[in-house]
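Shown here: the complex without one of its protein chains, the others still in place.
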Amino acid sequence: MANSKTAILLIDCPDRKGIVVTIVNFLVQQYDVNILNADQHQDAELGLFFMRVEFSTESTGLSEDAFRAAIEPIAREFKMNWRIEFSDALQNVALFVSQYHHCLVDLLHRHKAGEFRCNLAMIVSNHAGARALAEFHEVPFHFMPVERETKAQVEAAQLALLAENEIDLVVLARYMQILSPEFVSAYPRRIINVHHSFLPAFTGARPYHAAFARGVKLIGATSHYVTAELDEGPIIEQDVARISQNDQLPSLIQKGRDLERMVLSRAVQWHLDHRILSYANKTVIFA
Amino acid sequence: MANSKTAILLIDCPDRKGIVVTIVNFLVQQYDVNILNADQHQDAELGLFFMRVEFSTESTGLSEDAFRAAIEPIAREFKMNWRIEFSDALQNVALFVSQYHHCLVDLLHRHKAGEFRCNLAMIVSNHAGARALAEFHEVPFHFMPVERETKAQVEAAQLALLAENEIDLVVLARYMQILSPEFVSAYPRRIINVHHSFLPAFTGARPYHAAFARGVKLIGATSHYVTAELDEGPIIEQDVARISQNDQLPSLIQKGRDLERMVLSRAVQWHLDHRILSYANKTVIFA
Amino acid sequence: MANSKTAILLIDCPDRKGIVVTIVNFLVQQYDVNILNADQHQDAELGLFFMRVEFSTESTGLSEDAFRAAIEPIAREFKMNWRIEFSDALQNVALFVSQYHHCLVDLLHRHKAGEFRCNLAMIVSNHAGARALAEFHEVPFHFMPVERETKAQVEAAQLALLAENEIDLVVLARYMQILSPEFVSAYPRRIINVHHSFLPAFTGARPYHAAFARGVKLIGATSHYVTAELDEGPIIEQDVARISQNDQLPSLIQKGRDLERMVLSRAVQWHLDHRILSYANKTVIFA
Partner (left out) sequence: MANSKTAILLIDCPDRKGIVVTIVNFLVQQYDVNILNADQHQDAELGLFFMRVEFSTESTGLSEDAFRAAIEPIAREFKMNWRIEFSDALQNVALFVSQYHHCLVDLLHRHKAGEFRCNLAMIVSNHAGARALAEFHEVPFHFMPVERETKAQVEAAQLALLAENEIDLVVLARYMQILSPEFVSAYPRRIINVHHSFLPAFTGARPYHAAFARGVKLIGATSHYVTAELDEGPIIEQDVARISQNDQLPSLIQKGRDLERMVLSRAVQWHLDHRILSYANKTVIFA
């Protein structure tokens, strides 16, 4: 967690000889940067290469536009997808929540404790119950109830609100509404959801009830990017907790809440720190 | 792990007032036993009651037949399923294995180290490779190759072999053949399998490949009683291990082997210690 | 988590034949109660027996005084320590905190979510920073700064405050002051602390720094009852998290906060549910 100004270059491309040396020389010789970290990953099966380079931008006078122009020939040569992120650019985050507040409380407190480098721009809820919490944390609260017949127009209003506030990341902190494909496609790999099961087990509604009925010995929770297919997006983080026959449904749900908090908060932090590369419906976490 | 002679009474019945006091008085007043352990469990949803009582049978002169006759009226009154097991009755166990030996090696060594109170009566394999291991551990080895067209007759021969040796428990230690419903029904709740995924995720063949493709962050293994429905029997134990993008398929499979060993050996030990009650496709573990 | 009125009887005594049947008959024949749960534990080494019986008190007209008188002869005969607790008697809890609020926030939210059956009677802090949180949750806040020379008189004031409010349980939610033996002896087995290490490793101050310096691969946290010996009281719960070289001190401390929350909240819940028996500087958890 560097405090000084840094930039993060994220790359994926077909794997071949010479990528590392090319990128490293581009950064060091062109910009005289100090490389703080350079992680790579290969997917041998798909023949893909991934890289995350973090470098100090102090005293380099690096301008984003010039950087884009300079890296373009390399990106073309290696058929790279790439992006650059700057540590001093605070991302705007919207938290969506319904009637369960445990993830919301957790995210708000972690933000206050300095775990997330972002601007909590708004809380959106289809229930009024989180208003007091929002006010306590001085985050703007938008009560936007959803009915079957109003869903499309509420989503339109939400999208307008997100656009207006230049939201970078939407976090579904137990938001119990299914987003339309149109909404999802407006924020590709920028909507994080928490599902209260160990995906791909127990997709859909009431996963704790399904887990209880199946008699599993561990319950789980999963954070993932939202895609058009419900509960099928790239998994970011998962965790499990042991249960026994002593855990009837209520205590199983209580234990699950702790898992949800953990996997969602880790996903948010990694996303904000630009540690996640997503491809082929998977994620690479440069942790 | 009591060394003295003990008996274990296992009960399940509809939950109602008076069960504990009735059972406890029956044992203590009728037989003057010393109760070593009495665990219960209620399934509130299904209204069921479960109990496991372990008691010393030394100096009680308890005979199984007399016990059966004596408990019968109580069992009828409370609509109990019950069974009694004696710690000095060594169970006969058959290990089935195919070409992967990690679970077999583990079970053999644990038996030698005294973790399992049983008689390892035989190793059955559709591959010849485990013969040397069997001989080293002085367990009779039966090489019984299976082809599609011979499967029925091989199963018949296996069942005859099991019957002849009065086998109490069949352990499928990565036995890669699907047992027929007839075979399964001959040993209800007495065949334990290990499946190399966190069930119910990734049922069927090649679960590690499926887990890798889905991009999960934890892999799992599950031991369960075998029922007619493949991978759907009551779960006995599960465990998981964290993986990352650094774990391509081979290391994922290697980590999985450790999980398989753990969940299978725990299931075998609990079964042999009469710690498992199975109902409603679930298990209660009195651990 | 029963909703109806129940009582919990907790017993420890030298192990001998006849305890279970005596207790069960006492409860059922004397009071016609419905036993909901009866857990026992033996410490074979020390020859001790422990029991927790939960029973419904509805329609039994059980009065505490009469119960005390009735059980006394049994207690004498078996040399029992015993106590009875009633589920409808809300315990009064005082939360002590210093400048780190993560445990406090967690406890407050869990209470609001219904995880703890208790009355949060007060928050005591030697720092003013938690006042807003206390007010948001409508819990009386007492700012009681401690200096070396005022420590004794502050403790006296705290004890008076606790007595006045009939506090049953003191929770040190990262309270960074060492309590005097006099304070501790006023609340035996009724002060719960969280220590940010896997005890007995890294007792004393700055355990995360010590763990980092030693190069451990897992960090831990421990909740325990406070005794006169610092960090030496009976352990209630422990948990660990994996770290790597990527976790320098700040991220190690951040991961540790999650552990602290978990082990402290579990200890508080178990204590409030009368699930903990403490003996020989250990705890038995009837979970």
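So that you can tell them apart, the chains are marked A, B and C in the order they are listed, and the count of residues begins at 1 in each.
Keep this in mind: a residue touches a chain if its C-beta (ideal position, glycine included) is under 8 Å from a C-beta of that chain, and two chains touch if they have at least 3 such contacts.
Since the model is a prediction, treat every value here as computed from it, not as a measurement.
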The one residue from C:Asn34, C:Gln254 or C:Thr283 touching the chain left out of view is C:Thr283
In chain B, positions touching the absent partner
1, 101-102, 105, 109, 113, 115, 132, 136, 246, 250-251, 254, 257-258, 262, 287
What chain A residues would touch the chain not displayed?
17-18, 20-21, 24-25, 28-29, 34-40, 42, 242
Residues of chain C in contact with the chain not shown:
41, 43-45, 50, 198-202, 214-218, 220, 234-240, 244-246, 248-249, 280-285, 287
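Note that only the chains that are shown with their structure count from here on.
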Chain adjacency by touch: line, ring, star, complete or other shape?
complete
State the pair of chains with the top count of C-beta pairs in contact.
A-B
Same or different for chain B and chain C, when you check if over half of the residue numbers at their contact belong to both copies?
same
Quick one: which chain's Cα centre is the longest way from chain B's?
A
What is the distance in Å between the mean C-alpha positions of chain A and chain B?
42
Between chain B and chain C, the Cα-mean centres are separated in Å by 37
Chain A residues touching 2+ other chains are 246, 287
